[in-house]
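Presenting subunit A:
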Amino acid sequence: MENRVLLDNKAVERTINRIAHEIIEKNKGVEKLRLIGIRTRGVHLAQRLKQKIEEIEHISLPLGVLDITMYRDDVFKLKSPGLKKTEIPFDVNNITAILVDDVMQTGRTTRAAIDAIMDLGRPKRIQLAVLVDRGDRELPIHPDYAGIVHSAHPEENVLVRLSEVDNRDEVVVVTSS
Partner candidate 1 sequence: MNWTKKDLLGITELSKEEILFVLDTAESFKEISQRDIKKVPTLRGKTVITLFYEPSTRTRTSFEIAAKRLSADTINISASTSSYVKGETLKDTAKNLEAMNPDVTIIRHSMPGAPHMLARILDSSVVNGGDGAHEHPTQALLDAYTIREKKGTIDGLKIVIVGDIIHSRVARSNIFTLRNFDSEIVCCGPPTMLPPHMEELGIKVEYNLKKAIHNADVIMMLRIQKERGGVSYIPSVKEYSAFFGLTGEHIMNAKKDVIIMHPGPMNRGVEIMDDVADGPYSVILEQVENGVAVRMAILYLLLGREK
Partner candidate 2 sequence: MSILIRNGRVIDPKSGLDEVIDVFVNGNTIEKIDKHIRKTGSDVRSIDAAGHIVAPGLIDTHAHLREPGYEWKETIRTGTMAATKGGFTSVVCMANTNPVNDNKSVTDYIIQKARSEASCRVFPCGAITKGLKGEELSDMGELYESGIVAISDDGKSVKNSAILLKAFEYSRLFGIPVISHCEDEDLSRGYVHEGRASLLSGLDAVPAIAEELIVSRDIAIAKYANAPVHLTHISSGGSVNIIQHAKKSHKKITCDTCCHYFSLTDEATLGFDTSTKVNPPLRSKEDVEAIKEGLRNNTIDIIATDHAPHEGTSKDVEFDIASFGISGFETAFALSLALVHEGVMTLPDLLRKFTVNPAKLLKLPYGQLAPGKVADIIIFNPDVEWKVDRNSFLSRGKNSPFHGWVLKGKNLLTLVDGKIVYRDKSFKA
């Protein structure tokens, strides 16, 4: 098993900072922006983005938590389809929803998340922010904001570790040989 560090502790922080700036720039401000983190690590990333944006713009963006298990197209093939609650404490109509996730690969998670949000209302716009885009799409969906892009081989597993759950911040590539 081989470990390769793509982003270390400091690099993760810098990348999140950059994404926060990009979000503000692309949307010309933070009006009507809402952050929605996809469970589990997407939630922590969304929280960090919220904090960063608050530091920059001095505005506190509303944050929602989305569990997409019920929308997955492979829900019954999961080992344990453990459900967590979806908690979106704001109206989803007419807003710009920024979906936040840790790793994007096939695009299916994003599709499920979009369906889930659409069942809650009609956002004006949905944008996607991911920390790592590892390529290998199975659906024509792309992130608006990507921390890093790393085309990984099939045997490679790209893992995002966050101090909130994993004791440290880093993005590693693990190859099972």
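Regarding selection, all candidates are chains of the complex that A comes from, given by their letters.
Convention: a residue touches a chain if its C-beta (ideal position, glycine included) is under 8 Å from a C-beta of that chain, and two chains touch if they have at least 3 such contacts; residues count from 1.
Computed from a prediction, not measured in an experiment: that's the story for all the values here.
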item: Of the listed candidates 1 or 2, the one touching subunit A in this complex; value: 1
item: Subunit A residues within the candidate 1 interface of the complex; value: 67, 70-71, 75-76, 78-81, 83-87, 115-116, 119-121
